[in-house]
Every structure is written in C-alpha cells, then in structure tokens.
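Omission of a single protein chain aside, the complex is shown with its protein chains in their original locations.
Per-chain residue numbering starts at 1, and chain names A, B and C are given in the order in which the chains are listed.
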Amino acid sequence: MQTIRQLSAKIVEHKLFQPTIIILILINAVIVGMESYRGLYENYGNWFIRIDTIILTIFTIEIIIKLLASRPMRLFFKDGWNVFDFFIVASSFIFMGSPFVTVLRILRVIRVFRTISVIPSLRKMVNALILTLPSLGTIMILLGVMFYVFSVVGTFLFRDVAPEYFGTLQHTMLTLFQIITLESWASNIMRPVMAELWWSWIYFVAFVLAGTFVVLNLFVGVIVNNFEKIEKMENEDEEPEDLQEEVHMLRKEIKELKDLIKNR
Amino acid sequence: MQTIRQLSAKIVEHKLFQPTIIILILINAVIVGMESYRGLYENYGNWFIRIDTIILTIFTIEIIIKLLASRPMRLFFKDGWNVFDFFIVASSFIFMGSPFVTVLRILRVIRVFRTISVIPSLRKMVNALILTLPSLGTIMILLGVMFYVFSVVGTFLFRDVAPEYFGTLQHTMLTLFQIITLESWASNIMRPVMAELWWSWIYFVAFVLAGTFVVLNLFVGVIVNNFEKIEKMENEDEEPEDLQEEVHMLRKEIKELKDLIKNR
Amino acid sequence: MQTIRQLSAKIVEHKLFQPTIIILILINAVIVGMESYRGLYENYGNWFIRIDTIILTIFTIEIIIKLLASRPMRLFFKDGWNVFDFFIVASSFIFMGSPFVTVLRILRVIRVFRTISVIPSLRKMVNALILTLPSLGTIMILLGVMFYVFSVVGTFLFRDVAPEYFGTLQHTMLTLFQIITLESWASNIMRPVMAELWWSWIYFVAFVLAGTFVVLNLFVGVIVNNFEKIEKMENEDEEPEDLQEEVHMLRKEIKELKDLIKNR
Partner (left out) sequence: MQTIRQLSAKIVEHKLFQPTIIILILINAVIVGMESYRGLYENYGNWFIRIDTIILTIFTIEIIIKLLASRPMRLFFKDGWNVFDFFIVASSFIFMGSPFVTVLRILRVIRVFRTISVIPSLRKMVNALILTLPSLGTIMILLGVMFYVFSVVGTFLFRDVAPEYFGTLQHTMLTLFQIITLESWASNIMRPVMAELWWSWIYFVAFVLAGTFVVLNLFVGVIVNNFEKIEKMENEDEEPEDLQEEVHMLRKEIKELKDLIKNR
C-alpha cells in the first residue's frame, strides 16, 4: 500500500503529468466542438464516442492516482476543485447508457471547465473572483429585497396589462432582470404598459434609478475590494509602523544619553 | 408607568425579539408573494387575510413596545427608520376597509422593506448609500438643468414629428431618460425623427455625449466618495502627524544635548 | 464716471443681486416650459411675450451693470462665463423680430443655462469638467482616427448593402456612433448586413472590441484624473518632504555632536 501511494505521488509530481491532462482536456474540447456540427457527427459519430471513452478512462485513472497520492485520503476532498473534478468524472459514469444524450453531451462540455482546475493561474484567479462574492453579501441581500418587493408590486399592477412580462411572480422577476440590464426596458416593456396605464412610468423609472444605483455600488464594491487587496499587499512591504517605532526608540535612547551626560 | 417602560425595554432587548420580527417579515413576504398567484388567492384568500391580520397586530404591538421603551418618547421618531416603520404600520390602518385592494396589497408588500430597518447591517448600508446622495448634489442640479433645457428644446423641435416621444414636456423628459440609458435611442427615436428632419442628429448626439459625460462623472463621484471614506478610516490608524511631531521633538532634544555638552 | 462705477460695484456686490437673478432665471425657465404646451401658449401667449420682454430688459441691465463694475472693462470678457452671458443676451436682440420663432424660443431656453454661470458651485463644477477634456486629448485623437478609418472602410464595403446605415461617410459615422453606444448594433445593423455579406461580422466585432476598449480607457482616464487631483490636494497637506529633510538635519546635528565630544 505504501508503495502504491509513493508511486502515485511520483506520477502526480511528474513534469509531464499536468501537460498531458491539459492536452487531453483540449482534445476533449475540440471533439465536443466538432460534435456540435451535424454533418461531422453523422459521419464520424463512432470515432467521437471512442475517443471520448478513452479520455474518460484516462480522467478516471488520473483522479484515482490523485486520490491515492494525497496522504490522508480525506485531504483530496478538502480542495473544492478536486471535488469539482471528481463529480464531473463521476457523473459521466452515472448517466452512462442513459437515453438523455443531451445531458451526457453537456457533461462532456463541462469537462472543458477542468482547464480552470488544472492550470494554477486560472484556478487562483477564479478563487479570487469567488472570494470577492461574500464581501458583497449585504448589497446582494439589499438587491434581493428590492427585486422581491418590485416583483410582487409589478405582478399586482401589470399582470392584466402585460401578462407575457408580468403574468406571474417568476415572469416579473425575469422582466426586472432584463430591465436592470437596460435591455429594451422602455421600448418593449414600459411604453406598451404606459399605453394602458399612463402612470406606470413611475414604477419603471423608480426601478431603473434604484436598480442601477445599487448595481453601481455593487460594482464600486468590487473595485474597492480589488484596491484594498493591492494596498494591503503594498503596506506589508512598507512597514510604516516599524519606522514610527524606530523613531520612538531613537527618542528614548537620546533621553538616556542626556541623563548619562547630566549625571556624570 | 415606570414599570411598563422597564418591561418594554426588557422585551426590546430580548435576544429573541429581533429574530421573531425578521421571521414575521419573511412570512409576510411569502404570503404576499403567494397572493400574486391568482389560483392560490382564489382558494386560500381567507387564510391570507387572517395571517395578515395577525402579522399586522404583532407589528402594531412591536411598535407600541418600541415607543414605550425609548426614554423620552420623541427619541423614537428621531430615527428615520422608526418613522418608516411607524408609517408603514399606520397606513395599513388608515386604508383598512377601503375599496382600493391594490393599495392595501402594495402597503403589505412595502412591509418587506422592513427587512432593511430590522437587520442592522442592511440599515447601515442603506444609510451609507443615502449619505452619498447629498455629496452628489451639485452634479444632480447640473444634470437637472441639462435635462430641462434639452426637454424644452426637444418639445419645441420635435413635437409635430414624433408626438409619442416629444408631444409634451413630460413626454420629452421620459424620452430623454430613456436616451440617457442608451435604450433604443437611435433605432426607435433618432432615426425615425431624422427621416423627417435630417439635422435632428445634432440634438441627439449632443445629448448622448453631454448626458453620458455628466453621468460618468456622477459615477466617478460615487467611486471617489467611497475611496475617500476608506482612506479617511485608514489615515486615522496611521497617524502620520505624530511621526512628524516625534521627529521634531527629537531634534529639539538633541539641540538641548548639544548645549548641555558645550556649556559644561 | 467714477461714481457710476462705484455704484455699479455696490449693486453687483449687494446680497440680493445674485438671488434676484437666480429667481428671474427660474421664472424664465417656467415660462419657457409653459410655452411648450400648445393650449397654454394659445391662451396666454401675450403674457409670455410681455414677461419675456421684462426679463430680457433686466438681464440687459444686469450685464451693463456688471460691465461697468469691472475696473478695466476688458476684464469682464476674460471670464468665459461672462462672455457666455453676454452672447445669450445679445443674440436675443439680434434675432428680435425675426420670423424664426423657433430660434428665438431656443435662445430663451438656453438662458436657463445661465443657472450655471450664476451659481458659483455649479460654475466651478462645469469648469472642472471642461478642464478634464484637454487631458483626454490624445485618446480623443486616437478615437477620431479610428472612427474615420472605420467610417471610410464601412462606406466602401456596405454602402450598397445597407444604404440607410452606410450610404455616405456621414451616415456611416453616425452609425458607428450608434454602434459604440452598443444600441441595436447587432440586431438592427450587423445581422441584416450579415445576411448579404456573411464575413461582415469581422468588421463589426473588430469595431465593437476596439471602440469599447478605447472608450473604456477614456473613462479610466477621467477616473484617474479625478483621483490625481484629490491626491495632489492631500499631498499638499502632508508635506512628506519636510519630514525627510528634518530627519536629514537631525543626522547632521548628531554628527556635529559626535565631533564635539571626540574633540574635547
């Protein structure tokens, strides 16, 4: 058992291990892209399936080796990206032979996301992006409350006038999401509703103003976040506290000096 | 009287007081959301009304207790959020039994905004967002002047050509608001007008350029505002003036030292 | 002559002078806004004209007084805002009695912009906004070159396919301006052209990418500009050079001290 673990660790750390996986992911990406062309799929469908089976096998072996290589096996699942890899490969087995070809295909496409889990710089960046999300928590809740209140009000007010946009709560929510992206909010949504209820502009203008203001502050939050991170890194280099302490010490020593001279 | 005040204060400070209110607001939100579905309302309408009566009663009691708990009663109304809570609950009584079902419903939805007044972090954030508004005052007035001038000019120039967009002053203002969000400004508004008056592009391009430039500076104002707040907080920690003063004191002491040695 | 000058200066500096002008501008704004309503104009048109004559008279007197109040009269025209005021009032006289009612009306509306020249904080802000423009000069030229090249290329390529968008150079320029605001660039402009010339997407995607990238950098320029201004103001308070110099002087003095002790 010990030897298997050591062997696995050696394989994982081999300098060709990661590039091989990256190349396989790229081949997988190309295959799945080619499959999306009907003509190619009809003629070479069998080849695609064969190559896919080979890739899936190698990916399975890869994960087993990685699992074996991590000292306490639980450690493997502590990294979110390993869990991500594990589920992507595992799900391919679960849906194997199922009649839902589309599900299987989408799973194969999602494997391309493994580029992120395999290339360290991408992994780092995505981790950083995800880490900014919790700091935006409060403003997200605020946006959520705003969305919910405007959705319920919008449904009550406009469900009879524009059922395709405000028919049910979920329709209204989608419509509000569209409005917050400012896409056709006036020409397609507000103006037809206004033709029936002239005062409806208050609702739309209020939502656009409040929504863009909150979203703007969400964006500002992301920007400020980034700057704070950078400044923190810079401040660690500068160590201004040391300077202050050093000047403080200086003063103490001069006092001692003075006492020394006086008391002689 | 004293005992009632003390009892109220105890209730308000009880650790379960706030969570109870939050849960009631959530129930209120769910109920009002469910009401927006026609089928549910027709079948369970009575239940919704009953639960609503209960919630309204508890909210009323809550506000009375809070009112009693604040030492000089006026203090309660000094906090804008308390006033907000008070009016939301009071208005439900005012419109009670009125034939405007929609008004009552909207009042019930607006109660969901109480999430903000109840959860401290949300309250703080909204307070902060509102506080940034006055610092944007000057640029708001500028935007207002620009809007008004372009509205009057637009009405004079295009009211015969495109009455649905420029018919009256208020129509033009709404249209300009749509243009500043860049929604269909060219395809739906400028191009049809240009088909009649070819020179009208000057008006639209001028407004888009001036408008987006001013709005951009409004956004920059918000961003700069946020950074200044953060920098102020950081500078309070650093205390660079102390450092300078300390160095200055140092120099004085060394001068004394020199005199001491010289005069011996 | 001297007495007139002194009298004028007294009037200009009177604490009620500026508020009176602001109120007159507001009345002018309201009148011109009311005129845009057909019904009001037909019934009260004469009144509007009378009030306008009074306001114009007062504005003329105001400018004459201001002119008299400035010691060397040329100084009055050194401030761009005074020139602005002068031309707005003067133009009303030039076009007086002309058959172009719309021109006269627009001149009357533009007077509302005098709010900016009269209220100091607005004046300052607009001055600041205008001052940021020259620092954006280089990127503006770059944007101009890009616009021109894409316009000529677009006209050559698509003038037969979509004459309403790319018929002549000026049409293409307006279309490119619309594309840079991302308004209907794909649905109304690119897709119909692509239906004829499938490769045309290269032109549009290239322009959208290059355009938004340059405009983004223009925006970043505005933001950076604002921050630099703020930092400059802050640095003037901090005077870090003094600190460094003070420490340097300290070191010198200690050296002297050492020599003093050694040489005793």
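Just so it is clear, contacts are C-beta pairs under 8 Å (C-beta built on N, C-alpha and C of every residue); 3 or more make two chains touch, one makes a residue touch a chain.
Keep in mind the model is a prediction, meaning the values are calculated, not measured.
In the full complex, the chain left out of view touches A, C.
Across C:L104, C:V161 or C:I223, the residue that sits in touch with the chain not pictured is C:I223.
In the complete complex, the residue from A:I21, A:I55 or A:I254 that touches the missing chain is A:I254.
Only one of C:T57, C:S121 or C:S187 touches the absent chain when the whole complex is considered: C:S187.
Residues touching the missing chain, restricted to chain C, are 138-139, 141-142, 145, 148-149, 152-153, 155-157, 159, 168-169, 182-187, 201, 205, 208, 212-214, 216-217, 220, 223-224, 227-228, 240, 243-244, 247-248, 250-251, 254-255, 257-258, 261-262 (touch as defined at the top). In the full complex, chain A touches the hidden chain at residues 29, 32-33, 36-37, 102, 105-106, 109-110, 112-113, 115-116, 119, 121-122, 125-126, 129, 174, 177-178, 181-184, 188, 219, 222-223, 226-227, 230, 238-239, 242-243, 246-247, 249-250, 253-254, 256-257, 260-261, 264.
FYI, only the chains that are shown with their structure count from here on.
The centroid of the Cα atoms in chain A and the matching centroid in chain C are 41 Å apart.
For chain B, the set of residues touching two or more other chains reads 182-184, 223, 227, 243, 247, 250, 254, 257, 261.
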